[in-house]
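One structure is given here, and the rest of the page talks about it.
Left out: one protein chain. Kept in place: all the others.
Let's look at chain A:
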C-alpha cells in the first residue's frame, strides 16, 4: 500500500509540474496584459509539435528540440502580442476573442502539417528510479526538474532584475509603470515570450509521454483555468501552489476512484475555494 501511495505521489508531482508551467505562463500574460489567453493550450500543443518535428522528425537531440520549442513558442507569443493583443489593448474582450481565433488557426496548422492522428515520439530514456515498488521514469523526472529550474529562474528574474521589476510593476499598475519610463509594449512582449515559452516547454517536455495531437490543448486549458482561479488570478505563487494542490487531488482521486470523479472533485475544489476566498488562495484584490 505504501508503494502504491508513493507511486501516486510521483504521478501527482509530475502532473503538478507541467501544469504549474502552463498556469504560471497564463497568469503572467494575464497579469501584465490583462488578457485571458484562450490559445494557451494550443501554445502547449505547439511546444509538443516542436519536439515532434525537431526530435522525432529531424533527429535533433531531445534537449535541443525542447530549447527550440521554447524559442519557437515564445516567438509565437510575441507574434500574438504584436498582431492581436496590442491593437486590441483598449478592448477588454477583444484579446480574449482574438486568442480563440488564434487557437483555431494553430489547431488547423497542426492538422494540415501533421495530420489528425496522434504523433508517436520515441522515448528519450528508458531509465527509471525505483523506490520499493514505486518508480519514477527519467522522462517524468526531467519534467519535474525542468519545472523547478525554470520557475526558480523566473522567480529570480522577477525579484532581482530591473526588467523583472518592470514586469511586476506593469502587472500592478500599467499607467503608473508608464510614468516610470517603462514601455508597456516592450514589457508585454517580454511577458508573452516568457508566458508562451513556458507553455511551450511544458508541451515539449511532455511530448514523449502523451502522444501529441492537434487537440491536446483542450484538456490542459480547462485545468489551467481552474488552477489560476483557485490560486488567485494574477498571483504567480498562487498558480504554483494551486497547480500542486489540484494535481495531487486530481491524481489521488483518479487513482483511488476514477477520472470522471476526479474532474468533478477538481471543480468542487474550485467552488469550495471561491466560497471561502472569493479572490482565490493568493488573490488580494481586484485589478484596477
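A few comments on the model shown:
Note that a contact is a pair of C-beta atoms (placed from the backbone, for glycine too) under 8 Å apart; a residue touches a chain by one contact, two chains touch by 3 or more; residues count from 1.
The rule we apply is simple: contacts and distances are computed from a predicted model.
Comparing "Tryptophan synthase alpha chain", "ABC transporter ATP-binding protein", "Cbb3-type cytochrome c oxidase subunit" or "Response regulator receiver domain-containing protein" against the UniProt entry of the hidden chain yields the protein name "ABC transporter ATP-binding protein".
Check A:152, A:183 or A:219 against the missing chain and you find that the one touching it is A:183. Summarising the interface, chain A meets the missing chain with residues 162, 165-166, 168-169, 172-173, 175-184, 284-285.
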